Structures are given as C-alpha cells and as structure tokens.
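Got a structure for you, written out below as structure tokens; questions coming shortly.
Missing here: one protein chain of the complex. Every other protein chain is in place.
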Amino acid sequence: MTRAAAPLPAIPPDIVSAGDYERYAEKMLDPRILAYLAGGAGDEITLRANTQALEALTLIPRVLADVAGGHTRLTLAGEALSHPFILAPVGWQKLFHPQGELASAQASAVMQTPFAVSCMATETIEAVAGQGGPVWFQIYMQPARADTEALVRRAEAAGCRALLVTVDAPIGGIRNRAQRAGFALPPGMVAANLPPETAPPALKPGESAVFDAMMRAAPGWADIAWLVGATRLPVFVKGILHPDDAARAVDAGAAGVMVSNHGGRVLDGAPAAIAALPAIAARLNEAAPILFDSGVRRGSDAFKAIALGADAVMIGRPYIWALSVAGALGVAHLIRTLREELEITMALMGCRTLADIRQSDVRRP
Amino acid sequence: MTRAAAPLPAIPPDIVSAGDYERYAEKMLDPRILAYLAGGAGDEITLRANTQALEALTLIPRVLADVAGGHTRLTLAGEALSHPFILAPVGWQKLFHPQGELASAQASAVMQTPFAVSCMATETIEAVAGQGGPVWFQIYMQPARADTEALVRRAEAAGCRALLVTVDAPIGGIRNRAQRAGFALPPGMVAANLPPETAPPALKPGESAVFDAMMRAAPGWADIAWLVGATRLPVFVKGILHPDDAARAVDAGAAGVMVSNHGGRVLDGAPAAIAALPAIAARLNEAAPILFDSGVRRGSDAFKAIALGADAVMIGRPYIWALSVAGALGVAHLIRTLREELEITMALMGCRTLADIRQSDVRRP
Amino acid sequence: MTRAAAPLPAIPPDIVSAGDYERYAEKMLDPRILAYLAGGAGDEITLRANTQALEALTLIPRVLADVAGGHTRLTLAGEALSHPFILAPVGWQKLFHPQGELASAQASAVMQTPFAVSCMATETIEAVAGQGGPVWFQIYMQPARADTEALVRRAEAAGCRALLVTVDAPIGGIRNRAQRAGFALPPGMVAANLPPETAPPALKPGESAVFDAMMRAAPGWADIAWLVGATRLPVFVKGILHPDDAARAVDAGAAGVMVSNHGGRVLDGAPAAIAALPAIAARLNEAAPILFDSGVRRGSDAFKAIALGADAVMIGRPYIWALSVAGALGVAHLIRTLREELEITMALMGCRTLADIRQSDVRRP
Partner (left out) sequence: MTRAAAPLPAIPPDIVSAGDYERYAEKMLDPRILAYLAGGAGDEITLRANTQALEALTLIPRVLADVAGGHTRLTLAGEALSHPFILAPVGWQKLFHPQGELASAQASAVMQTPFAVSCMATETIEAVAGQGGPVWFQIYMQPARADTEALVRRAEAAGCRALLVTVDAPIGGIRNRAQRAGFALPPGMVAANLPPETAPPALKPGESAVFDAMMRAAPGWADIAWLVGATRLPVFVKGILHPDDAARAVDAGAAGVMVSNHGGRVLDGAPAAIAALPAIAARLNEAAPILFDSGVRRGSDAFKAIALGADAVMIGRPYIWALSVAGALGVAHLIRTLREELEITMALMGCRTLADIRQSDVRRP
C-alpha cells in the first residue's frame, strides 16, 4: 500500500476547511486506506446521519452584543484548556503519515490541544508524550486485568492527563467498505503499546464467535469501576448513546462520558450522536462533563454540541485528513481553523464565553 | 434468455453483504430475468419504501451489558430454529441457477434454515425435501379444492413442516418493469408441483377480467378455515398488512401471520411492510407468531422487525441474488452473514436472546 | 414546428403505463411543443408536487375480501359512466396529432369516456361531437356575455352533456419553460370555436396589464350564476382549491366542482391538488359531486382521489402523451390501462364498487 502522493510541505491556499482536507486526502491516500478511514459500518446510515443531523440544526444569531474580550477557554477534569477541541483516538496513524502519531502530537503541542492517543497507536505513549503536548490515553479493556493495569501505569508514568475507556466496540463494527476494498494492516504495522496479539481460543462446534468468544472477553460495568479505582487519572467512558448508560457510568465513578457512535463505525443504525446528546445531558444534569464525538466538521458544530449539553468536542476523521495531507502542519492548521470558526460563531451568536452558549440558541427544524 | 455469466465457483472477497450479491447479480443475470427479479409493481414506490423505512429506524446501543453465552435460537410453530431467518417462497428458481430450488435446499440443509418452497417451484417438493433441510410449502389456493388438497397431501407426505398460504396476490401485480423488459418464462419452464394450467373461461362482453374472472376464482376467508381444517400442518397466512385481517386470520385458525407486501410486487402504494408491523403486533398481542417479510437486507433489519413485534423474518431477493451468483454456497454464505450481523447487533444492543429485544430499542425518526 | 417522428401505427410492447407514453412522447414531439405540454408555471414546484403528493399516500390492502362481480360504474350529473376517468380539456390538440381532437373523440367514443372539449380546441365542437362519444364542453367566460351565450348554445345543440367553466386562469400562468423554448402557436392554428381574437384595448400610462386589463375582463361569481341560469346543461366549476370557493360555487348553482390546479400551469406555489381535496370534500359534505384533476398518472391515483372525496377524476397530460404517440388507438389504450389499474387496486383493497372506497383506505405518511 503506497500513497498516491507524498504529504505536502505547505498548505495549499484552497484548503480553508476540514472538508477541503478531506477532498485532498481522497486523492492522496491509497484507496484501501481511504476506505478504512472514510468508511463506516454496514450501509453507513449512521455515518451519514452524524453530519446531516448537525447540519440540520439552526442557529439564530444575535446582533450588537458586546463580546469584546471573549474567549473559548474552559476547565475540563481539572485541566485548563484554551479551546474545547480534542483530538480523538484514532489508531494506526502511520497508515496516514510516515510520522504517524508523532506528527499529531507535534500539532497538539503547538496548539495546546489534548491528544487522546489510541490504544492502537503505532508509536509508544512515551514517544508521543515526549512531544510536549497534553496527552490523554485511550484504552480498550484487555482480556487480562494485569495487561490493562500495565497500560494504565505506562500512561500515568508518561504524564497522560486522562484515560478514555472505549466501551462501544466490544466487537469490531462490520466495516463493509473497508472489507470490499480489501483493507488490511500492512506487514510490520503493530500496536506499539500492546503485547503481541494471541490467537483467540478455538470455538467449539455450535458456538458463536460473537456470543461465546468476543462477548465473553468483553468488559462489563464492574470493570469500569475497577479501572476508576486502579488509577489516579480521571477516566472518561467513551461511546455512550443511552441516558441510562451515561448515568451508570457516572455512578461507576467516571470523570465524564463521551457521547459518540464511534464515527458511525460500529453499529450501523445507531442514531446520529448529536441526536442522542440532549437526553444524556438532561439525565446527567451537569453531574459530570460530557464530551461529544462523531460528526464535528466545523466550529459551528462544536457550538451546536455545546448548546445541547457538551463541554468539549472530539474531532476524528478531520485531523486525520489534515495529517494525511500535510502532517503536523496540517493538523495544527485544522485546529486553528476550527477554533476560528467557533470564535466567529460565538461572536455572531452574542456569546463571550462557552458558558454563554444556551440550549435555546439551537433549533431543530 | 442466457446469463451474462455462469455462477461463480467461489465467493469473491468483495462480497460481504446482501447488497454485494445484488451488485454481482445485476451483472450476471439476463436483463429480462433481472427485471423480473428486481422489479416491483407500478412505479415501485412500495418497493423503495420497504428498505427506506427499515433504514430510517434507529437503534440506541447499550454498552457493557453481559451477553456472554447469548444466542439467536427460537421456537416457531413447535420447531426449534437456530436463528430467525427463513427463505421466502420465490418461484421459478431455475431462472436464476441451473439447479434451481435444489441449490437453495442444500443451503437450507447446511444452515438448518427453513426453506419455504414456492408453489411455483421448478423442482418437485419431494426433490427439495430430499435435500434434508427443514422445508415449508407455500400454496396458492387452487380453483378446485381437490387440487389444493392434493398439494397439501404431497407437502405433508414430503415432510414439510408448515404451510404458507399466500393471500395478497389474487391478481398478479402490475409488474411494469418486467413487462417493459419483455420478460416471459422461457419455454419448458413449468411449475413442477402444479397440474398444467388450463385456459381461463372466456369473458362475456362487458365483463371485467378483474372482477368477473380473476376475483371470482379468488379464495375467501372460508377457504382459509377449510385449509386449516384440511391439514395437520401449521398454516401461516402470508401477505397481511391490516390489523383486522391479521386478527381474522388467527380467528380462522392460522398458526401465524406473515406481514408482507410481497416485496412491493403486488399493490404499488401499499405501505412499507415494517410500517404496518407495529399495529398488527399490537392487535394480535402475542396471540400468534408473526413472520415479517419485505425489505430485510441486513441482520439489523431482522433486529428491527423483531423489536416491532416479529418472531422471525423472511428473506426473498437477497438469497436469490446469492443463488444467482454462487448457487448453494452463496445462499449459505448469505444466511451466515445475516446471522452474524444479527448476533453483532444483538450484542451491541445488550440483548442475549431474541426475547431480550425490546420495542423501545427502536426509534422512529 | 415539425415532429421528430410520426405517430406510431401500433402500440409498442414496452408501453404499459402512462409514464411510458410520456417517455415516448418526449422523443417524438418537437421540443417547443413538448415544453408547452410538459411545462408548468414558474419553477414548476406545483407541477412536481401534484404527482409527489399522490405518490406519498399509502393504501393498506385488504385480503380475502369477496369482490367478485365488482365494477367501476358511477352516475355523474345524471349520466351513467362505466368508469370514473374523464378526458380533461386540453387545447390545441393538433399540436400533438394531425387529427387533433377528433382522435381523442374517437377514443372517447370507443371507451365511452366523457371527453371535455377545450374552448381552445382546433376542431369544432360539432365535429368532435360527431364522433359519437360523450362530449362535455369547457368554456372560458368571454368578455361579452353574448359570445359566451353563443358558445353555450352551440354546445347544447351539438349534444354536449355538461359544461365546465374554468375559473382558475383569468391570467395565463407564467409558463417559463415554454417561454424559454420559444413556443408559439404555429401559423394557421386557430381556436375553431371562438371568434377571431380582437386586440385588447391599449393601456394608459401607469396602468397595469394585470389589474387594469386582464382582471377587468375577468369573470366574477355573478357570471357563474348567470351561466348556470343560461343553460339547461349541468355546469361544473373547474379550478377550485379553497373550501370557501367550493361552497360558493355550489351556492351559485354549480352542478359540481373540479378540484384542480390546472396541472401546475397557472400559479406556481399552489398546493398539490390532492392536498386541497380533503378540506373541500369535508366542506361540501356531498352537497355536489367533486371531480379531481392534476397529477393522476395511475389507476391507484384515481383510487386515492376517490377515497379522499372525489367522484371522478380527469386526466390531462397522460392522454395527450398517448395521443402524440399513437393517436386514437393510444388514447383508448391509455384509458383501458388506467381502468384496469383502478380495477386491480379496488380488488386488492377489497372494494367491489367505487362506493366501497373509504377515506380510511388512504394514509398520509
């Protein structure tokens, strides 16, 4: 798998939004890698719904408001952030750029943007943290608690500021687009932070790979409570769409929840993440911060998510497009672009600070 | 009518869903046969609605649920089934594969999936049953009860486990796509289980072919009651969209009803079958099992139908695409794929068994 | 203006619906004439809405009903009709076929279908009536009542059975598609039943062609009452979309009203005619028959209109497509096709007669 074109040394002048990075990335990446990146589960109904549902929300501007001196600062899990964008965990970043996660980490450091490093990173958490930016670590619960605990200790030692535990993908989604394209990890590409994979135990006749293997190894609520107790870091539970699950995560000690449908990559048919947000915000009633993920392409999308109850938003594919096109420079430029879009949206909506963003600012059609 | 390409000896790696079989079948079948298979009645409004209405339903996943050891088993009309997919009656299968219904029967045997053999099969019910799978038999009420009774006896003798009586097509739908394509049965293709067709009586001047011929020969509710009394097999009534008709079928002794619009092939303008399901489920209130048919393309569609009140689902065009592309192997692979999709959907929805699937799992947009 | 192709002597086997006639006509007519026929007012929002709104209605079939011996007969304004389709007034039929209205009249005679001859016909009402079919006459109120009265007398003398007075087009619609195509009546094509047009009086400076000329000449409610009193024929008022206007027409002595938006050719932005029908039916409460016009392409559309309160339906563009393609034979074939579609729809809906068609048979999405 080779790229159709090398990453660019400078940002072309016609890249002015996340969608422009997508357009470039589509021409520059190997089609199989592109299918892996762009594709969602099944017929991609949820993938499309994520962006469509955000687009359908309207914002009624307010004029002549005094917003001079406004800002996008917030405090999240005890950390002061200059803006509410976070780089979502995306695995295997060397698929997209020779420097992989190190390039993303450089952008994170420059922009002081938290970078949630994936459990499936192709660089070690220590190397990523060494770039100097604020780093979070995303984990999948490992079959053995000892393995999970080892990961937690490494993340703590490397200076990670929070843990994200992904709970919505005990089974890989049915990624038909990637399957049709024949995507597979290239030889030699390994998860730099995980022990070598061991073969799963063989199924007995009549057993289901889903129910008798994958789901037997899947974590439960007790594992979340264990994880919270096993680390001094705040633990965010990633992949919540149901209010009951959000409440249960907080009960289990989570520092916050991430409303996400995994970018439409796991259960096709799941609602747009933004559609699930209001009920979760109502249920939690500010008991814990909410991160929003899945479908953010614009600063105005962040505004909409915050209006509906999010404290911050994660971006996934957009920064991977930027990484693919122009490495660290692209990622930093994308973050700056999103932040400017958010600032302009806030200014036009008459909001000086994130706390000024009101639910009534957003209308459903 | 010759195929554009012979069936494949193996399943290409880019076939990973029912839709992929459709894509291949479109290239491999004679265009007239394809028009017959793919087409619906009239302007195909109902045909499109079937899949669109299923796609529009959303599923809110539940995380961290304990579903280890789950399964898709059910009991239907006294039979233990390993999963809720049934091969719908589709006639003239030698149009699609040289082995016709025998290939479907082989897949049915391998996958232990009931195969509802069409009254218009090109193989005898005895030959189909001889393949060893669970066989049902679909009948149209014949103009003479003796002919119907003879069919019933053959089905019983061949070991069929249930009868399906189709009631929604006393008149063939207006299949404009097939008409425009000039589709006609090839010479020598006959219904292997029926007596030779006799010419209908001539109409008198001013008489209507619809009201004075076809509908005079059409069965009524009394015929259903007679059929129930004439066989020891469970009788399912196929083609119900109105709650009153569902209740009346049960009153007439039916073992269950099949909610179906005949794949959009009879009355264009009929609602999507899934749209008709909830009111029927509410009316029957578990008085009899409900089979769902028309539009199922994914395991998640089966999940949605079960959530809305179905006990099992029938698949029609999808297995015929698979039959066309790769014969028995294709059909078996398709069934396995659908089953895996259902298992994954169940696992992600926190459902260990079909009984755990709740109506509240499905949302309308 | 010459046709791209002469009318066909026989109906091609791939013409099986009104839409097929359209497809053929698009290839056979001069593009300017086609633009005149196919186009609507303005941006054609209403034109599209007419068919879309009919397509969006769903019909829930009823099974196993006894409809043997059913029929599509009705009595309308004292006339027994074998089916509820009426040929709508369409002017200038020699644009579409060398025989013009005579060909339509021949089909009308063969199928015993009322033919509402347009005021703008290119054949005399006497010649049309001479073909032996049931003929209605459509009139626009002429600026001078004496001219209107003369038309009425000719229609009565020629044996016309009803008058249609069109009230929705005191101003020609803004037919942008026809304008862009440069459509104009060919030299020598004249309205065979009208006196030669006289030039309208010149406008004074500052006067509006709309308010000070066209609308000064336009008829009012008093003219309708006068017309009703001036003829022994039943008078239908054509072009009603508002319930108040429907009631007022009946108060003025109309034999019935025609719910129509003139095929989307007058006011772009008017609702789909079918959307306007239920409120009018509720207001009239069977005080007078309702004819439905605008958007009927299928027998099922007639069923839907009847369910929502119509007694009969008019078809316009569809029979002109058929006329263009195959003359009288085409028109007769089209009428037969629509009638069969209606019969099949009725049979599948469990309706023996038009009176059995219930409002509850139709659902809005």
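Order as written gives the chain letters A, B and C; numbering starts at 1 within each chain.
The rule is simple: contacts are C-beta pairs under 8 Å (C-beta built on N, C-alpha and C of every residue); 3 or more make two chains touch, one makes a residue touch a chain.
Worth saying up front: this structure is predicted, and the values here are computed from it rather than measured.
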item: Touched by the hidden chain, restricted to displayed chains; value: A, C
item: Among A:58, A:75 or A:359, the residue in touch with the chain that has been omitted; value: A:58
item: Per the touch definition above, residue among C:185, C:214, C:230 or C:250 touching the missing chain; value: C:214
item: Interface with the undisplayed chain - residues on chain A; value: 13-14, 16-17, 19-20, 55, 57-72, 298, 300, 304, 340-341, 343-349, 352, 363
item: Residues belonging to chain C that touch the chain removed from view; value: 42-43, 45, 49, 167-168, 170-171, 174, 176, 179-182, 208-212, 214-216, 218-221, 223-224, 237, 239-242, 244-245, 248, 261, 266-271, 275-276
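What we mean here is this: only the chains that are shown with their structure count from here on.
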item: Number of hops, chain A to chain C, where each hop joins two touching chains; value: 2
item: Chain occupying the most central position, where position means C-alpha average; value: B
item: Interface composition of copies chain B and chain C: same or different, split at half; value: different
item: Superposition of chain A upon chain B: rotation angle, C-alpha, nearest 5 degrees; value: 90
item: Chain B and chain C: spacing of chain centres that average the CA atoms, whole Å; value: 42
item: Multi-partner residues of chain B (at least 2 other chains); value: none
